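What follows is a structure written as structure tokens; I'll ask about it next.
One protein chain is absent from this view; the other protein chains keep their places.
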Amino acid sequence: MQRMTREQMAARVARDIPEGAYVNLGIGVPTMVANFLPADREIILQSENGILGMGPAPAEADIDWDLINAGKQPVTLLAGGAFFHHGDSFAMMRGSHIDICVLGAFQVSVTGDLANWNTGAPGSIPAVGGAMDLAVGAKQVFVMMDLMTKTGESKLVDKCTYPLTGIGCVTRLYTDVAIFELGLDGAEVIEMHGGLSHGELEAMTGVPLRSRLPA
Amino acid sequence: MQRMTREQMAARVARDIPEGAYVNLGIGVPTMVANFLPADREIILQSENGILGMGPAPAEADIDWDLINAGKQPVTLLAGGAFFHHGDSFAMMRGSHIDICVLGAFQVSVTGDLANWNTGAPGSIPAVGGAMDLAVGAKQVFVMMDLMTKTGESKLVDKCTYPLTGIGCVTRLYTDVAIFELGLDGAEVIEMHGGLSHGELEAMTGVPLRSRLPA
Amino acid sequence: MIDKRYENAREALHDVFDGAAIMISGFGDAGVPHELVDALVDHGATDLTVISNNAGGGEIGIAALMKAKRVRKVICSFPRMAASHHFEERYRAGDVELELVPQGNLACRIEAAGAGLGAVYTPTGFGTLLAQGKETREIDGQMYVLEYPIKADFALIKGLTGDRWGNLIYRKAARNFGPIMAMAAKTTIAQVSNIVELGAIDPETVITPGIFVQRVVKLVPAAAAAVAAA
Partner (left out) sequence: MIDKRYENAREALHDVFDGAAIMISGFGDAGVPHELVDALVDHGATDLTVISNNAGGGEIGIAALMKAKRVRKVICSFPRMAASHHFEERYRAGDVELELVPQGNLACRIEAAGAGLGAVYTPTGFGTLLAQGKETREIDGQMYVLEYPIKADFALIKGLTGDRWGNLIYRKAARNFGPIMAMAAKTTIAQVSNIVELGAIDPETVITPGIFVQRVVKLVPAAAAAVAAA
């Protein structure tokens, strides 16, 4: 079975982001989606630290540490961008003004519960940032992650065992082997890569899966 | 007995506004206080419609209907002034950032209850504006009004009969015959004009009055 | 390409529907999108709920809506003003319901809607007629009233300058309710005096970022047009 690389996953997510969307890309792998946004679409990236209209990383000489993204990496501002304070920035999220946010995850449940901030490991120092606000506030929450852990357990689960970030918030899950729509009725496979059969995918995940694909 | 004119009352209130105070002057007579602020003090006037640093009325030729006070009269902006939206403007009031507001009133109770928005007259159309926000939010609420109605009833009362604007919010009451401090312990006379005796003042108002004045 | 510009007020208002809740910015005359509201009268939508600081004065704007009997309910802080006879007439006739809200509660309920809060405890109005029947709570020794968000289907606001992404700046005290109403409505329609190229508005000085604005239409205020023509 061939799995998508992270770049391929990022490109695949990017394809689903429509012209005109206001998008927040989470820290880590989701940030890579920015590199694959189609050049013929205007898509406006929001950063929780008070930026709308984020552009690509600057040349070394143009780095400005007052212009960084949520991952604290230097970025640029497009013409038409704007700065605002944290109150307004999180009003954008909480108030459902962001069309799509893309987040990473430790686990996602078939009904869209999200666990992505804390593994609950003893002695770990918890940090939550803006994850819970994005999860609850964006109109659509896309998660991108490998379907399986390194030790072979499905990260798409019936019920999250890690501490939750939000309940029933994930609308779509992009993984390295399949794409799922999530909701109250559970998970539905809408796209598969790498030639797995539906049965094989169900066996891997251990959760019941509906499918929109031709049998 | 000689009563203070409105101009005299406005001048008397102005004397009590210290250097550096952030002040909101209510619609009507309180607006006149601005004309009497001492020239040697910097006092910053706020207007509920999003202005800090309001200056005096403009010359006819300079009238700008986008630069008006709460009473919809044309004003000017001092150097150092700022514009902001209604959310921030009322955060200034509600969040106790305004040092002093000066309001008119129909009635004030000895414990500082304020009635100034509605006489409850049948058929009248109620309008409240920012009165309740100012009453509850300013650090000090000064009321200026004639002590007596035209029909000879005291407007300083044991308990307001008109609908309330706020409870226990008025800290100081400036009238045409005396100045009172109000609080949980009731009204205390701190200044008298026009040669009334304490007993005469109590007889006029019909409420018990303590006094800080020499007997 | 994102292009939120509309050719005229009629097109910008094309999907307003009967029964819609409509926010209208302005305090006194400053910041009232009179030309948009006039177009709303022409549009014909009726049974409207209008959320605004005032309930209209004179013959234009909200007053014209009142006169044309398009308004079912007004949520405002100060309906009684100079020449508010059209509101008064409809109100006394029992045609228009009035929800009177202290101005700061109006502002913070609109802000709560824009920010996705479920409700807020505000000190304003406690113990008064305007808090009658509302839930109250003592917090840290002070009494508060529970107030719920005010949302809208449309916000009609007035900026000075906009661009095709919907970024806005305002003019002096005409800013008033514009920025917070833009955040609280599903569809925000901004009339502006100028539309400029993307990037012409300094990103440090944008007051309403385009994410809160769905439509921008250049409308020369009638008074300004009259001056220009004179």
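The first chain written gets the first letter, and so on, giving A, B and C; residue counts start at 1 in each chain.
In the analysis below, contacts are C-beta pairs under 8 Å (C-beta built on N, C-alpha and C of every residue); 3 or more make two chains touch, one makes a residue touch a chain.
Remember, it's a predicted structure, so these values are computed and weren't measured experimentally.
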{"item": "Contacting the left-out chain in the complete assembly, out of A:83, A:106 or A:180", "value": "A:83"}
{"item": "Residue among A:23, A:103, A:131 or A:144 that touches the chain left out of view", "value": "A:131"}
{"item": "Per the touch definition above, residue among A:11, A:68 or A:148 touching the missing chain", "value": "A:68"}
{"item": "For chain A, the residues touching the chain missing from this view", "value": "47-51, 64-68, 72, 77, 83-87, 89-91, 93-94, 118, 123, 125-133, 136-137, 163-167"}
{"item": "Residues in chain C touching the chain absent from view", "value": "108, 112, 115-123, 137, 139-140, 142, 144, 148, 169-172, 202, 204-205"}
{"item": "Where the unshown chain meets chain B, residue by residue", "value": "19-20, 22, 42, 44, 46, 52-53, 77, 79-84, 87-88, 90-98, 137"}
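To be clear about the criterion, only the chains that are shown with their structure count from here on.
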{"item": "Most widely separated chain from chain C, with each centre as the mean of CA atoms", "value": "A"}
{"item": "Euclidean distance of C-alpha centroids - chain A vs chain C, Å", "value": "35"}
{"item": "For chain A paired with chain B, centre-to-centre distance based on mean C-alpha positions, whole Å", "value": "55"}
{"item": "Chain centre separation (chain B, chain C; CA means) in Å", "value": "29"}
{"item": "Chain B: positions in contact with at least two other chains", "value": "none"}
{"item": "Chain C, residues touching no fewer than two other chains", "value": "111"}
